[in-house]
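Here it is: the structure, laid out below.
Note that one protein chain of the assembly has been removed; the remaining protein chains are unaltered in position.
Our next item is chain A:
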């Protein structure tokens, strides 16, 4: 009995906080827009009994999903989101790996401090940190002023409101999610493995590619998914740092919901987004499980 209760807790949690809201979103995505409150039809009228349920069900259709395929805005936004997420993940890996590597190689007494420094930004509001980047990247911002002062450039660079700014924002924000799993993998690695590789004829660089890199692979994969998955649906960074040509599905969803007040189409967008994300989420879980088994 106790076991049942224990197992029931997480399931009830998932049911109440994930499955029920999802079913509501799914239902709205199958409804039609209406000038009402809430702004969609049909509504379930339980007072009409069985007849009411039947009418309610007959009012649902896949119209909104069909609509998503007729306007190329949507699939372009999905593709563009995937591309931005992919590029940002690679950039985050490029920046994050050397940092994680440096941390794992640092003297033991320094590691907790370095770890702290990586986590420290989380103590400030995410929104404020993104606004700070606006101050840095804008035409009259810190970066341009410094570069102008140093004479590196003659005219201010237009970074703000471009995809570049979005990439900078995403890499900055998600960097800890990349660093931490890679650091965890590297830190576990035994230094004598590198000595053994050198002893057997590897140069330092070969030893890195043949030993360090494959042994940190689980950390790399985990880090990439942790960045890639939330980046696809990212809304705040592209809307604050990106320009009019930055097309991301999170922004489209927001506009459908709040500007057009078209809840059904917005919900359809969200359902498709979730369907797209399921694949990487499953792959991520599988990687985690494999890592646990290898350690077991």
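Keep this in mind: a contact is a pair of C-beta atoms (placed from the backbone, for glycine too) under 8 Å apart; a residue touches a chain by one contact, two chains touch by 3 or more; residues count from 1.
The definition used in the following text is that contacts and distances are computed from a predicted model.
Asks: Just by its UniProt name, which of "Ferredoxin-type protein NapH", "3-oxoacyl-[acyl-carrier-protein] synthase 2", "Succinate--CoA ligase [ADP-forming] subunit alpha" or "Spermidine/putrescine import ATP-binding protein PotA" is the chain not shown in this complex?
Replies: Answer from the UniProt record of the missing subunit chain: "Spermidine/putrescine import ATP-binding protein PotA".
Asks: Of the residues A:85, A:143, A:179 or A:197, I need the one that contacts the missing chain.
Replies: Result: among the candidates, A:197 touches the missing chain.
Asks: Determine which one of A:206, A:260 or A:285 touches the chain that has been left out.
Replies: Only one listed residue reaches the unshown chain, and that is A:206.
Asks: Even though one chain is hidden, which residues of chain A still touch it in the full complex?
Replies: Touch with the absent chain occurs at residues 190, 192-193, 195-203, 206, 210-211, 214-215, 217, 294.
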